[in-house]
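Please find one structure pasted underneath; my questions will follow.
As you look at this complex, bear in mind that one protein chain is not there, while each of the others sits in place.
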Amino acid sequence: MEDWRDLVQVLLNGVMAGSVLMLPAIGFNCIFAVLRYPNFAIAGFATIGAFAGWVANAVYGWPIGLALPLAFLASGAVALLAEEAAFRPLRAAGPLTVAIASVAMTILLENVIRFGFGNDLRGYDLPILRDWRFDGIRVNPQQLQNTGYAIVAAAALFLLLGFSRLGRAMRAVADNPVLADIKGVDPNRIARVAVFIGGGLAGFGGMLIGIDTSIDPLTGFRVVLSVFAAAVVGGLGSIPGAALGAMVVGVGEEMAGVVLQPAYRSVTAFLAILLVLMFRPQGLLGGRN
Amino acid sequence: MMQTNLGRRAALLGAAGAASAFAIGGRAFAQTQPLVFGALPPLTGAGGPYGPAMLRAAQGVVEAANSAGGVKGRQIRLAFEDDQTNPDAGVRGARKLIDVDRVQALMGTWASSVTTAVAPLCWENRVPLFTVSGADSITLLPHQGHIFRTQPNSRLQITTGSNWLIAKGAKRVFHIAAQSPFAQSSQEVMTERFSAAGGSVVGFIIYESNKTAFRSEVDQIMRARPDTVVLNGYRPDVTILLRELFRAGYDGRRFTFAYAAPPAIFESLPNEVTNGLTTFQPSPDLNSTAFNRLKASFGSTDVDPYSAQVHDHASLAILAAAKAAEATGTGIRDAVRSICQGDGTKVDNVTDGLKLIAAGQAVNFEGASGPCEFDERGDIRGTKFRYDVAEGGRYRMLELA
Partner (left out) sequence: MEAYLVAMLVFAGLYALMALGLNVIWGLAGMVNLGLVGFVGLGAYASALLTTKLFWPMPLGWAAGAVVAAAAGAGMALIVARLRGDYLAIVTLGFAEVIRLVASNEIWLTNGTDGISGIPGPWRGDVSPQGFNLIYLGIVWAAVAVAFILLARLSHSPFGRVLRAIREDEDVAAVAGKPVLWFKVRAFTIGAAVLGAAGALYAHYNAYIAPEGFAPLLTIYIVLALTAGGVGAMRGAIIGALFVMLLLEGTRFLSGAIPGVSPVQKAALREGAIALSLILLLRFRPQGLIPETTRTKASP
């Protein structure tokens, strides 16, 4: 760190890295907020989204702007299917049983993709743009665009939650399902919406990861630990928390190369979790315990 | 009714048997037990991008050998298990192949950890092990001659690569390596080579593989202003690093192992990113047809170095089994060096090799991955390296040295 520019660069890199973690983390917390269980299948949903978008873009020639919503719909639908077919009957057995089933689900989804597409790495049909440079600091227009997509998706969710009837109902169920039920909100319907949106955001984020790297059946699995860390750091069940947590983890992982060693990238995510939980067991923006 | 049914079934079975015996040349001993080999490639997990093609290469060789009449009239069966790129799963898979399928040779292990984990099972059960793993420690195991490694040992590879780069005028080299059994030793070799030649390794990073962002690592590379970057990792990471280097506007030389950027990389990266990328790999002589034959059998896609090596694993095992007095693990182990080195007739495929061996002639197998000569530890020796440059979505050979 000889130069303030180096620090700015690392922070910027961290924000870029964090913005692709943000949507899967928000999806994870969105499902958690309503259903109160950690859905580890988020990695599988991310991979499904990445592949759905790839088929639309690379096979059928759709532009990225159209392929991304499709990634959202496809992974949302898969998440909903997984919830209804596999997880819902297990809710009575407790949140941890559902969590374990979701671990199995992510392996199942990974192998569904593997069965259909094989292990080959694939890239989207997209030119790769050179960085812009500002006084020695480099920003990539494509990553900036990805960050933009992520922010648009996250903002859409905030608007939905904050200003629509559905959003109010979702927040009501998240706060107190029993009370919401009494007030005439159907918790099952809300749960389905939350799972669809959560899975969809994971898939949307999965495709953004794919645009930035390349995709294979392990795409979601590679980022899943960072995504969990982001969700926990921000506070389980907190949507703004997930966004903040993703930035903390993204910046932390890029800092690892400078402060620790690049070979210990994942360790920073874990250290971030420990640090935050020691002082705030409910996470940075988590409200309740 | 029942009688006629049975009769009909027996007749059908007989016809089928006759047909299959005819298909394999009508040899009298077609009914004897097939000779079984085992493949243990990674079909899932981190090695997943490599394993399927490796297995296909071995299967192709076995098919060719079977249509050439097999080994002394015995057909060959290739059993395979997925090692899941995990030593625990690899050991269980190897147990199954050795104890249930009773394989006489094992081939195609990829991850160094899997190879080292299954190696004791191989030497204890007298099953030779053919591998592509790069860790130098593998052939140092007390394997009593059971391990044959077609991947040149990593010190040899990186020394050769460094010398070539020095000859091409590289002065300031940056080495970025995934944490692996050869990251550190590669760095030692490179530092020694380059400082002896008046250049230097201006930066060295060991990164965590299988992550999705390496931007700050690339920043470090850019700051060091190297004329050459050596990418010492595997496909998923190298794909991301190449993309990041392009974005950052790096315009120096990018040099990597051919397995890290096999021809399939053109599927996942646009040409403007790959253009100018230089790769190197062990190679047979140019006039060897084994590589081109393998390429043809793979259809349109090009062959990666691991598939070429596993093609040779299967060929070596089959020819050694044909040469050995008894086609057992020990027989194969002892016969390998007699069919791939020496002054025998040069052959590069099992069809010709089996014919010559059956005629009592000496053969010297030259494979798709190199001349396949092994030293006493089981390491490959005397191999040449070929250097290719990526141009417009394909590789063009620069040099064979």
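Order as written gives the chain letters A and B; numbering starts at 1 within each chain.
One rule holds for everything that comes next: a contact is a pair of C-beta atoms (placed from the backbone, for glycine too) under 8 Å apart; a residue touches a chain by one contact, two chains touch by 3 or more.
No experiment lies behind these values; they were computed from the predicted model shown.
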item	value
Selected residue (touches chain absent from view) among B:Ser67, B:Gln184, B:Thr345 or B:Gln361	B:Gln184
Contact with the hidden chain (one of A:Val232, A:Val248 or A:Leu285)	A:Val232
Chain not shown: contacting residue from B:Val36, B:Leu55 or B:Ile265	B:Leu55
Chain not shown, touching residues in chain B	43-44, 48, 51-52, 55, 80-82, 84-89, 91-93, 95-96, 98-100, 111-113, 116-117, 119-121, 124-125, 135, 137, 141-142, 179-181, 184, 206, 208
Contacts of chain A with the absent chain, listed as residue ranges	32, 37-38, 86, 89-90, 92-93, 95-97, 99-101, 103-105, 107-108, 110-112, 114-115, 118-119, 225, 228-229, 231-232, 236, 261, 263-264, 266-267, 269-270, 273-274, 277-278, 281, 289
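Just so we're on the same page, only the chains that are shown with their structure count from here on.
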item	value
Partner chain B, residues of chain A touching it in the complex	6, 9-10, 13, 16-17, 20, 111, 114, 118-123, 126-131, 133, 138, 140, 142, 209, 212-214, 216-218, 222-223, 253-255, 257-258, 261-266
Of chain B, residues touching chain A in the complex	43-46, 48-49, 51-52, 179, 205-208, 210-217, 219-220, 223, 235-236, 239-240, 243, 246-249, 264-265, 267-270, 272-273
